[in-house]
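Here it is, the structure, as structure tokens.
Our next item is subunit A:
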Amino acid sequence: MSGVVVGGWGFVWAAYGITAAVLLIYGVSLITRLREERARAAAEGEPR
Partner candidate 1 sequence: MTEVSTSKTPYVFLTLGVICLLVGSYVGLFIAPREEYMGDVQRIMYVHVPTAWNWMLAVIFAFGCAIAFLFKSDFKWDARMEAGVEVSVLFALLLCIQGSLWAKPTWGVWWDWDPRLTSVAVLLFASLGILALRKFVEDPLKRAIWSAVATIIASVDLPIVYFSVKWWNSLHQQQSSPQTVSSAFHLPLRVNAFGILFLMIAFIMLRTRVAAMRLRYETSAPPLVAEGELA
Partner candidate 2 sequence: MIAALSKELLLQWRTRAQMLAVFVFGAASLLLFSFAIGPNTDAMRTFSAGFLWLGLLLSSTLTLAESFHAEMENRALEGLLLLPSNPRALYYGKAIANWLQLAILGVMLVPVMVILYDAGPKQILLMLLVIILGTAGLSAPGTLYAAMTAQVRAKQTLLPLLLFPLIVPALLASVKATSLAILGDPMEQSRAWLGLLFAFDLIYWALCGLLYGRVVEE
């Protein structure tokens, strides 16, 4: 490789941003899914 890679901050922000977004969305979806499962279990009278 010759020379220095100049700039590229757009890619850096995209990488960090997408990573953060994906992790956040997945975490939230997990908590939501867990709440749903607990609600369903409670509704059917299962021992929680």
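In picking the candidates, the idea was that all candidates are chains of the complex that A comes from, given by their letters.
Quick notes on this one:
Everything below uses one rule, namely that contacts are C-beta pairs under 8 Å (C-beta built on N, C-alpha and C of every residue); 3 or more make two chains touch, one makes a residue touch a chain; residues count from 1.
Since we're looking at a predicted model, the values are computed, not measured.
Only one entry among 1 or 2 touches subunit A in this complex, and that entry is 1. Interface residues of subunit A facing candidate 1 in the complex, by the touch rule stated above, are 1, 4-9, 11-12, 14-16, 18-20, 22-23, 26-27, 30-31, 33-34, 37-38, 40-41, 43-48.
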